[in-house]
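The complex appears here minus one protein chain, its other protein chains still in place.
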Amino acid sequence: MKRWVLLLAVLIVASLVLAACPQPTPEKVIETVVVTKEVEKVVTKEVEKVVTKEIEKVITKEVVKTVEVTPAKGKCAPESFDQLGEKGVIKIGVPVPLSAPGSVTGGQAMQIAANIAVNHINEKGGIMGKYPVDVVFYDTSGLPERGRAGAEYLITQECVNAIAGEYHSAAGVQEKEVAHQYGVLAVFAETWNDKITAAQYPEVFRIAPASSMVAQADAKFFSDLGVKWVAIVAENTDYGVPASEATKERLGKLGIESEIYLAEQGTQDFSALVSRIVQDVQQREGKKGVLVLITGETSYNFEEQAVEGGLAPAEDLIFVANQVAANHTEFWSNVPDGNYMAFRRVGVVPALTKDNPVAQRFIEDYKKATKDPDRFPESYAFEQYDALMLVAAAIEKAQSLKTEDLIAAMESWDSRENGFQGAQGIYYFLYGTKKPVPKDEPAWMWHQWPDPAILFLQYWQEGQPVDNACVIWPENYRTCGTDYIVPGTEPPVKP
Amino acid sequence: MSTNGAARGNYILEVEDLYVGYYRDLNILQGVHMYAEKGKITTILGANGVGKSTLLKAIFGFLRPNAGDIRLNGKSILDTPTHKRITLGLAYIPQHMSIFRWMSVEENILLGGWTFRHDKERLRRKLEENFERFPILREKRKQPVGELSGGQQRMVELARTLMTDPEVILVDEPTAGLAKLLKREVYQMLRDLRDNEGKTIVLVDQEIRHALRIADYVYILDLGRNKTEGPVEEIVADLKKAFWI
Amino acid sequence: MKFRRIYILWALTALFLVGLIFYPRLVNLQPYWVLVGMTALFYAILASSWSLLAGYTGQFSFAHMAFMGLGTYAAGILIRDMGFAPWQATIGGVLITGVVGLIIGYLCLRLRAVYLALFTIAFAEIFRLVVKAEVKFTGGPNGLELPTYTFPGWLQNLLRTIVPFWDANVYIPAYYTMAFLFVAALLFMFLLVRSRFGIFFRAVREDEEAAAALGVHVVNTRVLAFVVSSMIAGFAGIVFHHFIGLIVPDQMQIGRMSLIIAMAVIGGSQNLIGAALGAIFIHFSLEWLQQIPLPTAVLQHLLFLNDWGFSVDLHAGVLRTNAWRMVGFGLLLMLTLRFWQNGLISPIIDWLARREAVESVAQRFQAERDMDAVDDVQAIGSQAEAGNPQEPTS
Partner (left out) sequence: MWPLPDVLLHAMHFHMWLDALFKFQITGTYIVRLILEGLLIGVIYALMALGLTLIFSVLNIVSFAHGEFYMIGGYVVYAILHHYKGFPGLLAIVVAALVTFVIGAVFERLFLQPMAKGQVERPSEYAILITFGLSFFLQFVMLGIMGPFPKKAPRFWSFPKIDLGFIRTTKTTLFLGNIPLSGGRIFAAIIALLALAAVLWFMYRTWTGWALQAVSQDRNAAAVVGINPLNMNTLAFGMGAMLAGLAGAVLVTVFSWVPWVGVPASAKSFVIIVLGGMGSIPGSLVGGLILGVVESLGTGLFPDPARAQAYRDVFGLVIFALVLWLKPTGLFGRKL
């Protein structure tokens, strides 16, 4: 029994010590506050004459405010260039997933892209020619808790001036809260969840499409091609589920029936699912579509097994592979029979980067960094690069490190003509603190780049490089003379 | 108590001053000696838990002595690993039935010849010998051993043991758990081995009557030490005196 | 007064408690480190409750994380669909965890250690996959949101007066709540294993039949341990995720579970405190080891490995060790198991806490067990090599 008494005593003593611990001395701050301008109206009534005399009196009050001075480190980013220290390094935080269960593939590609961006900025001496940039990575594993910890760490430990990055929406949703709490600029690169910008925080920008935008594009594509029924094969993740549901909803609005098939992330064996879809397809009349909303290599698994299982593209079956089909070397080695597959590509295609020197330079360096001459940067690599370039440009434009100034600088790119040239295109933000989102626009249009390219491409030869693939939709980007290359034929040349 | 039994004659297995235990400071056997004469049945008797089985395990190498010596044909075998001792002409039939239940009779017996498995000719010959010795096994050669009766299982075990032509067979309570009728059969088999084939047998047993009937020389252990020993006639006489049997 | 080792233990305990209380101060109230501390305590509760199950009763459950998630999801759904207040949902969630734990505990009764491990893996995976698939009910892979706790005004005020920096950042209340839960859970489990039940636990673990013969109700004892440890895991999960605000099914992966096991084993799964300290130690190490600064010369050499197909991840004079730190812990786990089966921390505690009388009884018990063990068929067979004398294993 004695030891319990001892333990209790220890606890009591400890709490007493805590209670008596050096309390932060409330400092008496004497502030001179101009409380109001009191207007004293002295009305003097004189015979036959009313004279109004206004006396302005400034009343000075002494207000004693108790300010708790805690040694808590909040946001510690330097507010001006003078505070940067000797080396004058501006730090930018890059939260990315680098370990499971996050998509390490995405995280590492983004890491490479971020390093390239830093090199490009620092080559000319840094921002404004004298302040080099350093990026601080944080591994969020795609978990909300890690996202939160990461944002906290970057803002309060590493004293970053801005956050640019993130791949997973789950982590991003948490990061935006922290960024808002501390008032730190955050440019999200590859988080599609509508919530990120729908919260309408002044600090939060996004250059990736919102998932609703992508869903809208998918639905329009199928509708334009006259498809009557679509099988949506989605991964069971924070990306796949909402995306598939949004697509289904929008397809429904356009009068197209659809069915969602969810697959556990990392599934290897799709044979039974393929049989099932084939069975469903055979029971439907008219033109059918298959839309793959599985990311990464898993989508190759599905696509190859689909072809082997008899779910190959046909005249009345439009097969839209996942956007990773754009990495044609990997695509063709994994899906050797994937000719005539269409795929959606968010972000630019090589054909669209030809006239863009920023993009050319990035692509070249990316190929060098990955030691893969055939690897065209993935959309998230582009976005990560651009997110960092945007932040750097905003600092340069604002000539300041204060968040308000940075936001103002970002918002000053407010139309396509008046935008910032990045590797993916021209960035601008229609709505923000100065121009609220109108009622008829969705809430996520806040600080949202309105035109990320959402294209549909189609291969028609086995082993075809992605540069040769036809852009078949939308019409204004079309590079071949048809909206669908029927399997077994060659596309007509664009007139 | 005679400590210079070594003078008695032609010993094939000699155990001297053996200290064995499962735990370092706790010896079950404390200075036990035992000498087995060639071609004779040496029986070790004693109450439960005095270390009879421990002695056999130590001889076959399942336990390493803390002190003492074990010699086979005059050479110490302490440094020979257990699975090699069978090649020295030593064989061991443990108390629990040690057969491979799911394998056939033939495979079981053949496995007895594991140490000379590359000598096809010798394997075939020894197998044939065993089938002649136990004709019933020839009939059931393809059956899994698990389906045989207890006595036949012992037979298989014995046949397997005899594959290597061991000089010394250590037998630990061969009839524990067998029906009465079978017991007689088993002891008859042991007797035959001595009489017909001249094997040396070290028998540990609780079945005093049966054991004494076939024994040549008897050791009696008590709590890890030698208590009495002597040719079977002497011992029987002593026992008769003590217990009125 | 004669000096006894136990005094060192008491001094260390007091030091630890004081450290626990002052931790936010020690890290200068930096939100990041407070959050890390809070998470470490969360894992410490999980690891020590797992050790109550595995180390004391020998039931190897791989479903501990699943029970943590089960409680949290139950609480979240109670709040979302039934309009519970967070504190009501906490109680409800813990009770539901207890009930499911009871059912699973009874189902697993007859299973040997290996089968139990397999069964719990199956349960954990089924639960995770179902949670992930039932998007409408559980939020699926997006996770389920939980509101944060609000303290009643008087408590808030009281806490503010005791802890002057209560409002310094949002994680301080979370940290102290977790710390309180940690101490309470450890104290509860400690009292439990020191009580009659603790002896029952060990008895059942060592020899079920013997324990039954002595009048221990084996079934109830095993189930009790299962339920209690599941409920503690559920409780910790609910509280932790209320502060984090979201739970996702990936939290319940087997990989996460293996981290908990590594924590408990390296700390010492035979000892509640050892397991908890192991968890705290490992969680902090993992945070620290995310990147190791190395001399540039060394780094340059490492880069050559990339040409050989390795993925060495470097940036600005720092080696990123996301995979390799875990390799280190995997190796540490295996070596700990092989050479220090009681873990790295708990032997120290045992040594400090051990008294003469206890020691000799324990030794004798050990000796008897070893004798039994050797009689075992397997042990005999394995002696075949007879290379080594029987080493005492104590």
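Here the chain labels run A, B and C in written order, and each chain numbers its own residues starting at 1.
As a working rule, contacts are C-beta pairs under 8 Å (C-beta built on N, C-alpha and C of every residue); 3 or more make two chains touch, one makes a residue touch a chain.
All values reported here derive from a predicted model rather than from experimental measurement.
**Student:** Wait, the hidden chain, what does it touch out of the ones we have here?
**Tutor:** A, B, C
**Student:** Quick one: say which of C:115, C:180 or C:288 touches the chain that got left out.
**Tutor:** Result: among the candidates, C:115 touches the missing chain.
**Student:** Among A:336, A:436 or A:463, exactly one should touch the missing chain; which is it?
**Tutor:** In the complete complex, the chain left out is touched by residue A:336.
**Student:** Considering the whole complex, which of C:158, C:191 or C:327 touches the chain not shown?
**Tutor:** C:327
**Student:** In the complete complex, the non-displayed chain touches which residues of subunit B?
**Tutor:** Residues touching the hidden chain, for subunit B, are 60, 62, 81-84, 86-87, 91-94, 96, 98-103, 107, 110-112, 114-115, 117, 160-161, 164.
**Student:** What subunit A residues would touch the chain not displayed?
**Tutor:** Touch set of subunit A with respect to the missing chain: 99-100, 104-105, 108, 236, 259-264, 266-273, 275-276, 279-280, 283, 296-298, 300-301, 305, 307-310, 333-334, 336-337.
**Student:** State which residues belonging to subunit C touch the missing partner chain.
**Tutor:** Missing-chain contacts on subunit C: residues 54, 58, 60, 77, 81-83, 107, 110-115, 117-119, 121-123, 125-126, 129-130, 132-134, 136-137, 254-255, 258, 261-262, 265, 309-311, 323-324, 326-327, 329-331, 333-334, 337-338, 341, 373-374, 377-385, 388, 390-391, 393.
Rule of thumb we're sticking to: only the chains that are shown with their structure count from here on.
**Student:** Both subunit B and subunit C are touched by which chains?
**Tutor:** Chains that touch both subunit B and subunit C, as defined above, do not exist here.
**Student:** What chain lies closest to the overall centre, CA atoms only?
**Tutor:** C
**Student:** Compute the centre of every chain as the mean of its C-alpha atoms, then state which one is farthest from the centre of subunit B.
**Tutor:** When every chain centre is compared against subunit B, the largest gap points to A.
**Student:** How far is the middle of subunit B from the middle of subunit C, if each middle is the mean of its Cα atoms, in Å?
**Tutor:** A distance of 52 Å separates the two centres.
**Student:** So how far apart, in whole Å, are subunit A and subunit C when each is placed at the average of its C-alpha atoms?
**Tutor:** Averaging C-alpha atoms per chain gives centres 35 Å apart.
**Student:** Looking at the complex, which residues from subunit C come into contact with subunit A?
**Tutor:** Contact set of subunit C toward subunit A: 10, 13-14, 17-18, 21-22, 25, 28-33, 35-36, 39, 129, 132-133, 135, 140-143, 161-165, 167-170, 183, 244-246, 248, 250-251, 253, 255, 290, 313, 315-316, 320, 322-323.
**Student:** Which residues of subunit A touch subunit C in their complex?
**Tutor:** It is residues 3, 6-7, 10-11, 14-15, 17-19, 21, 23-24, 68, 70-74, 98-101, 108, 111, 115, 134, 137, 139, 142-145, 148-149, 152-153, 156-157, 170, 173-174, 181, 236-238, 240-242, 262, 264-265 of subunit A that touch subunit C.
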